[in-house]
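Comments concern the structure below.
Heads up, one of the protein chains got dropped from this complex, but the rest are sitting where they should.
Order of writing sets the labels: A and B. Residues in every chain begin at 1.
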Amino acid sequence: MALSELNIGDVKIVDKVGADVKTQRFLQNVGLMPGVGVRVVAKVGKNMIISVKNTRLAMDKTLAEAITVTEEEE
Amino acid sequence: MNVEAVTAPGEEIQRARIKNIKDKKFTIALVGNPNCGKTTLFNLMTKSREYVGNWPGVTVEKKVAKLVGNDNVAVVDLPGVYSLSPFTPDERVTHDYIENENPDLVLNIIDTSLLERSLVLTHAIASHGVPMVCALNMADIARRNGIEVDTRYLESVFNCPFVQISAAKEVGIDVLLDTIAHQLVERRPARSVLPEDAPMDDVRKAVAEIAGKSAVIDDVDNFSDRLDRIVTDKWLAIPIFFLVSWRIYFLSIQVVGEITGGWAESAVEALGTLITNGFAAMGVSEMLTSLVVDGILGGAGSVIIFVPQLFVLFVLLSVLEDCGYMSRVAFVMDRIFRVFGLSGKSFIPMVVGTGCSVPGIMASRTIENKKDRLMTVVLVPFMPCSAKLPVIALFAGLMFSGHSWVAPSFYIMGVASVILGGVILKHTGFFKQEPAPFVLELSQYHLPTVKNVWESARQRTKEFIKKVTTIILAASAVIWFLQYFTPSLQVADSAEYSMLGYIGKFIAPVFAPLGFGNWQSAVSILTGFAARENVAASINILFGSESAIKAAFTQVSAYAFCAFVLLSSPCMGAVAAMKKEIGNMKDTLLAMCFQTGFAYVIALVIYQAGRLIF
Partner (left out) sequence: MMNYIIGAAVMFLVFRGIKAYFKHDSGCCGSCAGCKSACSMRK
């Protein structure tokens, strides 16, 4: 499912990041990439603030919809 | 896990051991992620006053200075980077420096709370095998959030010392310098678990493992998160922002203005009388006296009285900028701005622009998307900058006394013009494009350091005073000259028949539909090109008295005048900054035409509609 569908407090693992190369690289630099856990801190409409590796990222809905997540593996 | 004790705050910085290195010259390179406190540390180590922050953009600046207490040691501040792969100019510069310039030691500064991503860079540096010292900065904040770092483990992995410090609180610096001194002599090469050319994915995996073993970082809600949920709340966000900005501008302009305005004006007046009498006693000519008192003092003096208000404004803006709230504002504004085709990232340059358009225009460099960036550059000058305040304050005080809504209304006009202007530009075809996706890193909220705020406000105020005593002083003198003499260089009977009067009367008709078709207004607007404060200065000089100004304007025409001054093409300095971002003169002129044309139409509507209503 898409990151944008999550609610405040949800914790999931990143599956795919569907963004352009520049954005992907930036996200990688701050720690957001496939296999990493994210937590939803706040949500305004479909714009979100998430926490990944202790970094807080604010993103709009176009990016939140482009990132897919899966359940935590046991 | 063992934890190195963070030394107590307030320690004296002893540099005993490092002072003793006298036989050789050394170079220390500072490397770290953006915003890890590198420049703060650089300033501490070199007692320089470089600003916290590097210039985003194409030209990358390297800062070099000598270490305090030992001229033989040079410290180089390299740009903030996340890795050494050659994707951006910053990374290339840093990589090439380490590879080719052979610094004697690399000081890697790490934000302790963001250990994993920081270690990616640490690993890259270590893979070059240079002597390294790692400074775990903001260790106090990490500790407070329950993050305990096993420095011994990290030291064993990378084969270099790890020292916990807090650059902002100046804690642990002596230990750091001692360690550096030791390492400069020992020259122990750092070691990385993977070779330099290992693929990034492998490096990240390895670093994740190392980080996992060195510290347990629980990702839970903290104070910043809770505050963010309130501040970005669907219903509360905008009202909160309105409240915050209202308080800032109201406090600095209205409140301070009322307190200091009165005596500042009397002080300038008293000075004028003093000079007049003094000059008369010394036998100085009437003309020269007029130049100094009516021209220079009348012009520059009418602007310098705003120093108290501007100082307070700068302090408040610094606090706002320093605490981290601004990025939240950008996030909140993005939702709204997107409706008009702009991005929230355009909002921060606007807020910065309320101090001065020049850094506001520079701040647009953070916007990746080129068209978005250019549009922001053209729209930022619509915001009331500190230079436009004297004019607004002049008319607000003179024509609208008792109506405290007038001055703040120009800030709303600024924002509204940005939105309206943005919508118009979007429809011109060139800018027709979806704004880029918005993603922004939010730093933890923190209390602004008194030092930073003071330095920032002090510098900005100093710049303003410098501007008044140079540019505006000179402009006032020139204006005086042009309105004292006729075109044939005889003393004019009245300003109306002076050189300036003729120029003004030639241009004035253009402004007639706007309600201020008199030569004084026309000329005042012209003088605003050198520095917008000149407009207030000129109005004072050319009309000569408050009653003259009041006679020439109605409330509606005064408001229209202020609107034109607010929105028309900015001062020379801002135009120069615009040209730097836009790239060529032709497009810059186009932008100026757009701005001035927009200003003309708005002022026209205000005057013509206002005239009918009021």
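Keep in mind that, in the parts below, a contact is a pair of C-beta atoms (placed from the backbone, for glycine too) under 8 Å apart; a residue touches a chain by one contact, two chains touch by 3 or more.
Everything numeric in this text was worked out from a predicted model, so none of it was measured.
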{"item": "From B:K345, B:K388 or B:K426, residue that would touch the chain that is not displayed", "value": "B:K345"}
{"item": "Which of B:K466, B:K550 or B:R611 contacts the chain that the document leaves out", "value": "B:K466"}
{"item": "Residue touching the undisplayed chain, where the options are B:M200, B:M326 or B:L398", "value": "B:M326"}
{"item": "From B:L398, B:A530 or B:A548, residue that would touch the chain that is not displayed", "value": "B:A530"}
{"item": "Listed residues B:F42, B:F158 or B:F314, member touching the removed chain", "value": "B:F314"}
{"item": "Touch residues of subunit B, complete complex, unshown partner", "value": "34-35, 51-56, 279, 282-285, 288, 291-292, 296, 314, 317-318, 321-322, 326-327, 330, 345, 348-349, 352, 355-356, 358-360, 362-363, 365-366, 368, 439-441, 443, 452-453, 456, 459-460, 462-463, 466-467, 469-475, 477-478, 530, 572-573, 576-577, 580"}
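The working rule: only the chains that are shown with their structure count from here on.
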{"item": "Approximate Å spacing (C-alpha centroids) for the pair subunit A, subunit B", "value": "31"}
{"item": "Subunit A partner contacts - residues on subunit B that touch it in the complex", "value": "82-83, 87, 113-114, 116-117, 120, 200, 204, 217, 219, 221, 224-225, 228-229, 232-234, 237, 327-328, 330-332, 334-335, 338, 344, 368, 437-444"}
{"item": "For the subunit A and subunit B complex, residues of the former touching the latter", "value": "8, 19, 22-23, 25-31, 33, 37, 39, 41-42, 44-45, 47, 49, 51, 53-60, 62-63, 66"}
